[in-house]
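Worksheet: one structure, shown below.
Of the protein chains in this complex, all but one are displayed in their positions.
The first chain written gets the first letter, and so on, giving A and B; residue counts start at 1 in each chain.
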Amino acid sequence: MEIPYTISTRPDTGLWNAKVGIWLFLASEVMLFGGLFSAYIFLRLDALPGEWPHGLLNVPVGAMNTAILIISSVTVVLAWAALKMRRYRAYWWYMLVTILCGIIFLVVKLTYEWPQKFEHYGAKLKPEALAKYEKYLGNERRTEKGLEPRVEITGHLENHEALADPNIKEFEIGLDPVYVEPNNPANDRPHFFYVPPTDHVAKIDKEDVERNTSFGPWHNQYFATYFTITGLHGLHVLGGVLVFTYMWLPVSKKVYQRNPEHLANRVEVSGLFWHFVDLIWIFVFPLFYLL
Amino acid sequence: MNNPPDISQDPAEHEEYAHGVHQHVMRYVMVGVTLLVFTALTVALSYVNFGTAKANIVVAMLVATFKAGLVAAIFMHLAAEKRLIYRVLIFTAFFVLGLFFLTYLAWYNPIVR
Partner (left out) sequence: MDASTSAAAHHESHEHHGEHEHHELGWWRKYVFSTDHKVIGIWYGVCGLLFLFFGFSLMMMMRFQLAYPGHAMPVIGGVLSKIFGPGTMDGGKMAPEFYNSLGAMHGTIMIFLGVVPVAFAAFGNFVVPLQIGAPDMTFPKVNAASFWAFFVGAAVMVASFFVPGGAAKSGWTSYTPLADIADKGPHYHLIWNGQTMWILGFIFLITSSLLGAVNFITTIIQLRAKGLTWMRLPFFVWTQFVTAFLLLLAFPPLEAALVMQFMDRVAGTSFFLPTGLVVNGAAVHISGGGSPLLWQHLFWFLGHPEVYVLILPAFGIVAEIIANNSRKPLWGYKSLVFSVLVIGFLSFIVWAHHMWLTGMGSTVSAFFQTTTLLISIPSVIVLSAFFISLWGGSIRFTVPMLWATAFLPMFGIGGLTGIPLAFNSADLYLHDTYYVIAHFHYIVAPGTIFGLFAGVYYWYPKATGRMMNEFWSKVHFWPSLICMNVIFLPMFLQGMLGMHRRWYDGGQGWTIGNEHVWGLSGFQWNTPISWAAWTMGLAQIPFIINFFWSIKHGKKVDDNPWEATTLEWTAPNRPPHGNFVITPVAYRGPYEYSLPGREKDFTMQNEPVEETERTRRRPEPETVLA
């Protein structure tokens, strides 16, 4: 028994099966990320002034990852075109580049971007204590200029033991540059290059702090959505890399030798998925890194 | 090894098709370059003050939508796809916009806030 239209197209729809299938699957993926993005909109609209942070992610690294995904999108479509022109060797190389791009993307995310966040701490101040730390926050000037107030002080936590030990009354935070010069207009907008925390240590009474946690998903709604959406996106990248690896291995060469069109179809279908993953990232990048 | 034997069912038809693909390759690369340029543009625009934060979001989303449109139209061949797929996607777009809009409406219009 053979299923019709696995490789050839059905005349009235002009499509082969897997192409219909993948587009339906992508439609469901649109709804999946649509659900997450609608949550993003909902939570961001709900956020109180100053509670949706800006400029905490590393923009050049994010931009580089965006570029890597775009390049891999080009190479995968070139791989498909190479197969259509029956150039297996070229296909092999393009596919290899695509796979490597995917892996680099994941490695950057998992070994650099995420861990860096876990080392950063942010102490959210109680509303009544904000005035006390005016010299770090610069809220008077910000209110004058119509900017959102600063409600937390971030940087490297110098005394981790303070988190657990009730006898220590103060957090010592190696300040992020913003809090060293809160009234410098240059700090009103996020910096392009990542600037590490300074040696300037601020002492903050535990009494005045509502919560002091690292920049994990538990820190605030911004990081919650950031880790959830990029995590789910990362899983999609991983899935794509696995599928591409399968198509790049010698196993698929046999498929090619039997019917090159068959492998081309597979690459087209998985390529569509890969482009979709790229497309999601095109929205994720500005939403989390820039805005 | 560069050109393995062609065992497609209809060589003549395939020949014509492959030729068309070859013409497309240049276009794919150009689109890729455009996307990279627009990525740089998104980053640059986010440091320009358009007055309010909302305006910046709108600008960035317009650029992102344009980029996404390029990916969908050229890389995903949506510029010339079969009617069936358009139909599926129009339905999906309708529902996903419904999800966005109606959750927004519900947020915007509570009895008390």
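One rule holds in what follows: contacts are C-beta pairs under 8 Å (C-beta built on N, C-alpha and C of every residue); 3 or more make two chains touch, one makes a residue touch a chain.
Bear in mind the structure is a predicted one, so any value in this text is a computation, not a measurement.
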Option from A:Lys117, A:His219, A:His236 or A:His275 whose C-beta touches the chain left out: A:His219
Which residue of A:Ala47, A:Leu130 or A:Leu238 touches the chain not shown here: A:Ala47
Tell me where the left-out chain touches chain A, residue by residue. 1-7, 10-13, 15-18, 20-22, 24-25, 27-36, 38-39, 42-43, 46-48, 51, 211, 213, 216-221, 224-225, 227-228, 232, 246-247, 255, 258, 262, 265-266, 269
Touching residues of chain B against the unshown chain: what are they? 84, 91-92, 95, 98-99, 102-103, 105-106, 108-112
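To be clear about the criterion, only the chains that are shown with their structure count from here on.
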With centres defined as the mean C-alpha position, give me the chain A-chain B separation in Å. 18
Would you mind writing out the residues of chain A in touch with chain B in their complex? 8, 13-15, 19-20, 23-24, 27, 30-31, 34-35, 37-38, 41-42, 45-46, 59, 63, 66-67, 70-71, 73-74, 77-78, 81, 84-90, 189, 192, 256-261, 271-272, 275-276, 278-279, 282-283, 285-287, 290-291
So, in the complex, the side of chain B touching chain A is made of residues 1-4, 6-9, 14, 17-18, 21-22, 24-25, 28-29, 31-32, 35-36, 39-40, 42-43, 46-47, 49, 53, 56-57, 60-61, 63-64, 67-68, 71-72, 75-76, 82, 84-85, 88-89, 91-93, 95-96, 99-100, 103-104, 107
